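Below is the structure I would like to discuss, written out as structure tokens.
A selection of the complex's chains, in situ.
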């Protein structure tokens, strides 16, 4: 059920671009098509292959040229060099078509939101020492602990539990059933998706043979979690509190769903991680890194700025040079893998045999 | 604490089979044992090795023949060629013993359920425009948004938060603390386990250098999530909403716990995935696929019908031929792995050396 505005609320292309301030810098020209002019009303956004005649679409590269030829969209955002001669659709020529699409999608998303009245739902349980801005929206069954501060225009949706001594910066959104432990702080404009847990105890234990053979004694986790501005955290992602100091997530970091960040980690500004990534304790990841899904980091290592890690890669030692790093076991038909795996388990033997051949080929029988 | 019915409520074997309609097609014969007749009362189900004399058990293949010889169960479901001569237990001969066991387990599960009265708990917060069938059960602290439809005999258990414009088909169950974002639709007889999150924003960002070097601009996710009939989704699994169109899960799909399905994915009918699988955005998986635990799929690829993926395998490109695919790093004692890993990191060198040997063996050394 994608967003489709009723015709009466749909803007013309001209109105839409006028309403998005950034479009003035991004759009170099708007060309009428044979069937659709810039006065066409835009009811939604669709992919080239399935957009209807009242939807806008976009294309980022020549890779999708074929779909451009057959689209029904009434307007298409495209990069310079890709304009067609007299197509049916209006053409919005733009150096960064993906960014303009993002801005337009945001416009449609905001327009469809129902206006929620500020205030606290009657069923919310808010400690009397908490400081909740009057413009904030606190949903049903929310719990907010002592001495916690909730900024202007924050939305805390149903079922969230926010501990004591927390800070939630202005314009942040907590989707339902998020849990913040005590002493969790986050900046402005953060988005926390459902099921996120910030500030659970880090995994710290000391062997305690006084209890029992092999027993573990818990190490209290005395630090907290500190999140910058403009951070988005995906559903069911968990970030543990520090053992002594805070676990720190920089500004503009984007974390997908089901990510695990261990205690004492530091993630640099604008780093993005796809889903299911795990970062073990005390590891430091630099700025502007891009981490593929299900990548895993050992603890106590350091990754410099501007590193890309391929999905599924295990990083077990520090990385000091920017660039892309990979380590994924290739897959293939099962029987083929079985043959290769058998050799894999004896790889050092194989190298010995090659060495032997190199040394003295004539002695081999 | 497995299910054990009190003797007064326990059925005889004959009564039990009579009560399960499918048993007429499945069971070819029921043979009395030397100690137990088909009139024995069945209080529960147990594995062969530990079943007590008032429990039924089952065996699917010769692999468990030894356990069959020593079981105390009063009745055993077994496939045709496995009948014993005069065993203590009654024998239920059946072409598909595992399926008959499943049907009997379901019988015991249903019988033990307390009867919950339909209706909405007083603490639930239900929007006045929501349409909740009078036969539905809405638990404590549940929240249901505007214009959402809840079908007949649906159970929404404590702490669930259901957004606006959702549809929940008849006889579906939402276990506690499930979150559905706006515009999530599911068919009939679905089971969502605790902590499931459907419809969180897909992970979509466009580089936005206008904000800061390396900064990401959020792409609003305008699609929804659409789930078929008879889908089961395990605890803490997350399925993101589509960017422009819906993320789609087919009929009869079975997802285990802690699975992540990215935005715009499509999963075909009757596909089953074990726990911890990740499917990156826009990937399409066919019908009747079986995906092992912790397998990972790259984004924007397509897997045909009837594919099996081994656990722990990373699939990085499309698969067009049915069959089994694998790619798992073999494990072994640490020292042995270290030796092999050292060679692994120089594998292309090793091949060069072999090539060199093949070309001109006499020149070596």
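Remarks
Which chain is which? They are A and B, in the order written, and residues in each are numbered from 1.
The working rule: contacts are C-beta pairs under 8 Å (C-beta built on N, C-alpha and C of every residue); 3 or more make two chains touch, one makes a residue touch a chain.
As the structure is a computational prediction, the values presented were derived from the model and not from experiment.
The complex is a homo-oligomer: 2 chains are shown here, and the full assembly described by the structure file contains 3 identical copies.
As a convention for this text, only the chains that are shown with their structure count from here on.
Chain A maps onto chain B through a rotation of 120°, based on Cα atoms and reported in steps of 5. With centres defined as mean CA coordinates, chain B is found 26 Å away from chain A.
For chain A in complex with chain B, the touching residues are 1-3, 22, 25, 44-47, 50, 96, 98-99, 101-103, 105-106, 108-110, 114, 121, 123, 139-141, 157-159, 175-177, 191, 193-195, 230, 232, 234-236, 251-252, 254, 256-258, 269-270, 272, 274-276, 287-288, 293-294, 311-312, 328-334, 337-338, 341, 344-348, 350-351, 354, 357-361.
Against chain A, in their complex, chain B makes its touches with residues 123, 125, 141, 143, 146, 159, 161, 164-165, 177, 179, 181, 183, 185, 195, 197, 200-201, 203-208, 210-224, 226, 236, 238, 240, 242-246, 258, 260, 262, 276, 278, 280, 296, 298, 309-310, 313-316, 323-330, 332, 336, 339-340, 342-344, 347, 350, 353-354, 357, 361-362, 364-365.
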